[in-house]
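As you look at this complex, bear in mind that one protein chain is not there, while each of the others sits in place.
Order as written gives the chain letters A and B; numbering starts at 1 within each chain.
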Amino acid sequence: MSPAATSLRSRHLLGIASLEPDEIQLVLDTALAMKEIGTRAIKKVPTLRGRTVVNLFFEASTRTRLSFELAEKRLSADTLGVTTTGSSVTKGETLVDTARTLEAMAPDVIVLRHEASGAPHHLARVCKASIVNAGDGMHEHPTQALLDAFTMVERKGRLQGLRVSIIGDLVHSRVLRSNVLLLTKMGAHVTAAGPATLLPLGLDRLGVRVETSMDAAVDSADVVMMLRVQHERMRGLFLPSVREYFTWYGLTPERMARAAPDAIVMHPGPMNRGVEIDSVVADGPWSVILDQVANGVAVRMAVLYLLAGGEE
Amino acid sequence: MKVLLKNGRLVDPVAGRNGHFDVLIVDGRVARVGKDLPVDDAQVVNVPASHVVCPGFIDMHVHLREPGQEHKETIASGAAAAVAGGFTAVACMPNTTPVNDQAAVTKLIVERAAAADLARVYPIGAVSVGSQGEQLAEIADLRAAGCVAISDDGRPVATALLMRRALEYASMFGMPVIDHCEDPSLKGDGVAHEGPIAGLLGLRGIPSVAESIMVERDAALAELTRGHVHIAHMSALESLRAVRAGKARGARITCEVTPHHFTMTDDSLERNGGYDTNLKMNPPLRSHMDRDAMIEGLRDGSIDAIATDHAPHHADEKDLEFDRAPFGIVGLETAVSLCLDRLVHAGVIGWPRLVELLSANPARILGVSGGTLAEGGPADITVLAPEVAVTIRAARLRSKSRNTPFDGWSLTGAVAATIVGGRPRFVNADTGFTWEAKG
Partner (left out) sequence: MPIVMDADRVSRSLARIAHEILERNKGVDDLAFIGIRTRGVPIAERLAVHIKQIAGVDVPTGALDITLYRDDLMRHAVAPQPVVRRTEIPFSLDGRHILLVDDVLYTGRTIRAALDALIDFGRPSAIQLIVLVDRGHRELPIRADYVGKNVPTSRQESVQVRLQELDGRDEVAVDVVEGAEP
């Protein structure tokens, strides 16, 4: 058991891959304190006053972007939002040049979402600011995995030994990769399921059980996490139709009956109702999907707070 | 002009020589090879006893980028890189801008190479117009202008029918068709070898079968047409199996492998924080099993040649996210040290086999002179210093581009000198070799 961390070892958060279990625990513990701030009348603390955080989003994302923005504002930081449409990126400026232009204005943190796996790693090599990965291509989405873990602990009391099933378009999912890394590091039992055309290689190396049967995956699960299936996948010859996908892999109340009693249902959003998840389940008693959103702000506040004092 | 290379260890498998011999060069040609040749009025060059003298190395797969992309490399800078790397000749691929699908472009390449006056440059012409895969290029014209082979490299030869016709047509001139084997639908928008490493890094994969399925196609067509197909930059275990099977059936199929494919694997993608674009090339670095299969093929003779697929790219072009960076790494100046350290010193192959892979077989496949030091033939000679330690430094490469994954590697084995047409075009004084008048 590693000694308890009191800070994060890196000044960046590029992925769960480089976090030790004690650092993950530190983020979860700090998020608990941060969550209380959202219950006050004045939802603000002066901690990051005078700090500048740039939200550099090269991919559309309302949910994650707003969540980061709110987290930054609750910590009293100055936030700047840069999105691809209407910026110089569309004029052909490279990622590094865009970041360097921003750096000239001395931001303390750059929160980056990009469609290319490894983009935050590329920036971290050249930028002085701390880089927070808000989702890179198919690679990682570390704050999502952290807020998912926070939600699981909130509802289930623990991660160790928890049976978590993650189902959907696995091969294209950064949420899957980050969750698998985090949950296996913290001692949960992970099952990943989806059609064979959407299974990534390498999961078994991380100790994950891989299924192509939805029923087998949901059976006795404490947590069922559904991933979005994009309509592009039909065109890429991964899936025949939405109808077939929903029939064989959709989360319906009948399938939920196979899960453990008191099982919870999670989804990183946005949901495709009727594709991967039935509305009855999405809006039903098992669902903690809206809690995930609330917890996202607390977790992101914790990450920003901890990075501000991190070592090189 | 007479020069006597004294006493190097000569390795020339085609001539059946492996021992200490003198080589007398007269007016740029090999006049005599023998023991203790009389000096007469020749300039004597004493080759250190530890050095190895070989028929000049030929890199049969390079990209010289001229015409059209001279910011990456020119024929002059590429030829300088070649001789620094121990190569007396290179064959350059047609994917320039414009594509080398017509005699005018071939002639430009030939002229620029002559002006540079360093390594010999053999142009490879396109199979199809613009390498678009629709219409045959004017292959006879290209041949007459100086092309030694045809290829649509950068892309596969687009259809089985086009490959068939190209093999039939080119074999009239004794030219091989060199194929960049890759099924586009299976490759998709992949950027790394399809496997657990790419899976965890979130990089779209290129499965081995994308390459091997095309190798199988080409072997079948070579058998049908009795033409000669040469598989470029082979990387996958399955491809090597297909080559062996084709050869066993009597098809005229040859293949080459690059130094990065017999030294590196996709594990490297995780190093230094990951996503190093100097590890991005096509075909990609594959698994341990594939790398080991390439080594076995070099050992057992089923691989015919080593070629670098030297692909220079400007630093700005590679300073991008992994997905967006272009494929390719330079190789001319690192190949020989990698071969000496990882093949010869590692005990995988002996000296005669090394010369086959780097000289004799490329010369035979392309139908060009060289590959052996025959009396009357051109004095194209590579002198090696097998015991000299080398540290690869990207900043000191003579190529215009620096995109190499081998920066900082410490290897044993260096190029001592590269002699083309009897004149030294590159001498590495650090190896104790000097070309100076004595006696």
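For the reader, a short list of remarks on this structure follows.
What we mean here is this: a contact is a pair of C-beta atoms (placed from the backbone, for glycine too) under 8 Å apart; a residue touches a chain by one contact, two chains touch by 3 or more.
Please read these numbers as outputs of a predicted model, since none were measured by experiment.
In the full complex, the chain left out of view touches A.
Screening A:32, A:206 or A:280 for touch with the missing chain picks out A:32. From the set A:54, A:71, A:221 or A:306, the residue in touch with the chain omitted from the display is A:306, counting the whole complex.
Here one chain is not drawn; of A:42, A:104 or A:196, the residue touching it is A:42. Only one residue from A:6, A:101 or A:279 touches the chain missing from this view: A:6. Against the chain not shown here, chain A presents residues 6-7, 29-30, 32-34, 36-37, 40-42, 44-48, 51, 75, 302, 305-306, 308-312.
As a convention for this text, only the chains that are shown with their structure count from here on.
Centre-to-centre separation between chain A and chain B, using Cα means, comes to 46 Å.
Looking at the complex, you find that chain B touches chain A at residues 194-205, 273-275, 316, 319-324.
Residues 14, 17, 94-96, 114-119, 121-122, 124-125, 136-140, 171, 174, 177, 200-203, 205-206 of chain A are the ones touching chain B in the complex.
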